[in-house]
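Before any comments, here is the structure.
Up next is subunit A:
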Amino acid sequence: MKRLVLVIALIALLPGAIVHAQQPPPQPPTAQEDFVPVSALPQAEQLPAAPLLIAAYAFVWVALMMYVWSLWRRMARLERDLADLQRRVPKP
Partner candidate 1 sequence: MTQFLRVAWVVMRKDLTIEMRSREIVYTTVFFAASCVLVFAFALVREGRPLEDAAAGILWISIAFAGTLGLGRTFERERHTETLRALMLAPSDRPAIYVGKLLGMLVLLAIVEAVLVPMVGLLFHAPVFARPLWLAALLAAGTLGFASVGTLFAAMLVRARSRDVLLPVLLYPITIPVIIAGVRGTAALFQATPDEPMARFWAALLVFFDVVFVTLSLWTFEPLMTE
Partner candidate 2 sequence: MSRLFVPLLLLAAALFAAAPFVVANAPFEETMGLVQKIFYYHVPSAMMMFVSAFVCGIASAIYLFRRSAAADRVAQAAGELVVLFGLIVLVTGPLWARKAWGVWWEWDARLTSSLLLWMIFLAYLLVRRFGGPGSEKLAGAMALFGMANVPFVYVSVNYWRTLHPKTSVVMTLAPGMRAAFWFSVAAFVILYVLLLTLRKRLEDRQATVEQIYLAIEE
């Protein structure tokens, strides 16, 4: 249950991070001669790197944890089936 909550929380973070990456926040421009308003900078320079970085790392963690969780679930089901079958085997 706690694992599920953690996974959902991390998934919830991901779209937020991506959406944030799309919006350029106001930034002072790097050294240059004339005044260039932020909206005139090339778009790649406007993008803050941190949300992309966080989104990338969050995705890695989420993907790995979801996989481990699915393994856990499948193993639990198999254990149940195994116990079931062993009860059905006639005792010698």
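Candidate entries met the following condition: all candidates are chains of the complex that A comes from, given by their letters.
As a working rule, a contact is a pair of C-beta atoms (placed from the backbone, for glycine too) under 8 Å apart; a residue touches a chain by one contact, two chains touch by 3 or more; residues count from 1.
The shown structure was predicted, so the numbers you read here are calculated from the model rather than taken from an experiment.
When the candidates 1 or 2 are screened for touch with subunit A in this complex, the one that qualifies is 2. Those residues of subunit A lying in contact with candidate 2 across their complex are 21, 42-44, 47, 49-50, 52-53, 55-57, 59-60, 63-64, 67-68, 71, 74-75, 78-79, 81-82, 85-86, 88-89.
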